[in-house]
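Left out: one protein chain. Kept in place: all the others.
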Amino acid sequence: MSAINSGEIDLAVVGAGPAGLAAATTAAELGLAVSVFDENATPGGQIYRGIEAVAAKRGADFAVLGDAYRAGESIVRDFRASKAAYAPNTGVWLVQKDRQLGIVRDGKAGMVAARRVLIATGAQERPVPIPGWTLPGVMLAGAAQGLLKSAGMVPAGPVVLAGNGPLLYQLAAQLVAAGVKIAALLETRSERAAALPHLPAALMAGNYLAKGLGLIAAVKRAGVPIRRGVTELRALGCERLEAVEVAAGGRTERIDAALLCLHQGVVANVQLSLAIPLKHEWSAAQRCWRPVVDQWGNSDVEGIAVAGDCAGIGGAEAAAHAGRIAAFEAARALGRIDAAARDTHAASDLAAWRRHLRARPFLDALYPPAQGLVVPADDVPVCRCEEVTAGQVRDAVRQGGTGPNQVKSFTRSGMGPCQGRMCALTVSEVIADALGKPVAEIGTYRIRPPIKPLTVGELAALE
Amino acid sequence: MFRRLHEPEAAVTITVDGAPLVAGAGETVAAALLASGNPVCRQSPASGQPRAPFCMMGACFDCLVEIDGVPNRQSCLVEVRPGMAVRRQARPTPVGP
Partner (left out) sequence: MSGTDFIVLGGGLVGSAIAYGLARRGKRVAVLDEGDVAHRASRGNFGLVWVQGKGLGMPEYADWARLSADVWPEFAAGMKERTGIDLNYRKPGGFQLCLSDEEMAERIAFIDRLREQQGAKGYDCEVVDRRRLDNLLPELGPEVVGGTYCPHDGHVNPLRLLKALHKALGGAYRPNSKVTAIRPAGGGFRIEAGQTVHEAPRIVLAAGLGNLPLADMLGFKLPVRPQRGQILVTERLPAFLDYPLSGVRQTEEGTVMLGSSREEVGYDNGTSPEVMRSIAANAVRVFPRLKHARIVRAWGALRILAPDEFPIYQTVPGHDGAHVATCHSGVSLAGAHALRFAGYLAEGRLPAHFTAFHSRRFDVPKAA
């Protein structure tokens, strides 16, 4: 482990989650000069957030967080032991097609050049636009989980979990293990019948199913009230969340809550790959955009590869394999090993990667996002920054707006500080729905730099 | 809104709007605010409605606060340091006649 990018960089890795760390460790072993850039203070990404601190100081929390989390310990340890350079607290605000990276750290912006770039920016949670989702007290489930990992914090008052997807049950099980009383778990949608055909492949993929069933059983055992088939969700409150209104099975009830954790799956974080821009495609199964890459992670731009969840959701284990695969390909592309050696090195990772991906069709089919949350009603804000509602998006479409960029111009959706991260998917889905066209035809916002916070002063002093 | 499972091993004192707040070493400013009893970090510039941290992973930009005189820092990405001065942000004075 050396200091930040002294000298020339063979491989610049953006993101220090499982894909980025595994790629950096492997590439460094192969003799490449690697630099990892990450906006967080410590390595691990979201999935292994805070793992070094837990291992060193809060070992008891491993019992709460579970074995899947503990798996990150060796990935981070191997990375720390490698020769890869590591730049934490560093935002990558620009990646050019010529592999120049714009970075910003401690108030100083600079440009660095790399022979190859690996984008490993992971996933983000799918937005969950419901009435009241901007109220303090409403958070994404991953946010609550991140607090548990990084700070050993748990909800202090009545907490409601709502939505669907593996992470929601995982969080519920973790909170139960930490002794937190969950007021209710509200499941919007699970499609067992649709998922069934994908079950055999998923069973071959590993212990995903057993793990999932174990989590659900633990939550039930703890007596957490569960409502299934939720059709409507509403966060109520004036200055802060006071209660959750939920409709299920024709009945509406009100549950007092200080915290509502929302979740409806994770999607590829494509902000950087869109900004370059790499070629993207719409994944109908995962209902999100992803860059078009080959099995080695190569994009349509020479020298820029993508690995892990930001190339399509595969989970943390698949991501680590994808990172290693991309590292072998980087070594080949830079002439350190030949194609035959790459194939030999990568064989076991490729096999494991494919095996893990076999679980996805089942999970994607079992937990599709609820239609009402993908295409919300008129009064629901879709853009949190500029407070633009779904109805305003529909108005812009009625006035001839044919796609997200015109709608952005006419409504300001996506023009705020989050640069569309929280509204892009919803806006494209709402437009597609209004025009009766597939999302793939509607497209998404054109993402412009700087994609990480950069001040006018920092840019003015760019080195 | 949140509580700590254990007392932090090392305490760090910051100020929030001038008042001292004790946080754990290694915690982010957003985490410290969420455990403080008042999670609000700013008023939305568009409408003035209160906002609190939402995604805790640098994506939503709802957790923006002023840190040591620099406005609009993402508090979920900045770790607390002794003496750090944090201010909740008011809605910017609107433009107009």
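As written, the chain order gives the labels A and B, with residue 1 at the start of each chain.
Assume contacts are C-beta pairs under 8 Å (C-beta built on N, C-alpha and C of every residue); 3 or more make two chains touch, one makes a residue touch a chain.
Predicted model, so just to flag it, every value in this text is computed and none were measured.
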- Missing-chain contacts mapped onto subunit B: 45-46, 70-72, 92-97
- Residue numbers in subunit A that touch the chain omitted from display: 94, 96, 100, 102, 111, 396, 399-406, 409-410, 412, 415-417, 419, 442-443, 446, 448-450, 453-457, 459-462
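We adopt the following convention: only the chains that are shown with their structure count from here on.
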- Task: Please give the residue numbers of subunit B that touch subunit A in the complex, ascending.
- Result: 1-6, 9, 24, 26-28, 31, 34-35, 39-40, 44-47, 49-62, 64, 70, 72-74, 77, 79
- Report the residues of subunit A in contact with subunit B in the complex, numbered from low to high. 39-41, 46, 50, 53, 57-58, 60-61, 64, 89, 107, 124-125, 134, 136-140, 142-144, 146-147, 150-157, 178, 239-240, 258-259, 269, 384-387, 416-418, 421-422, 453
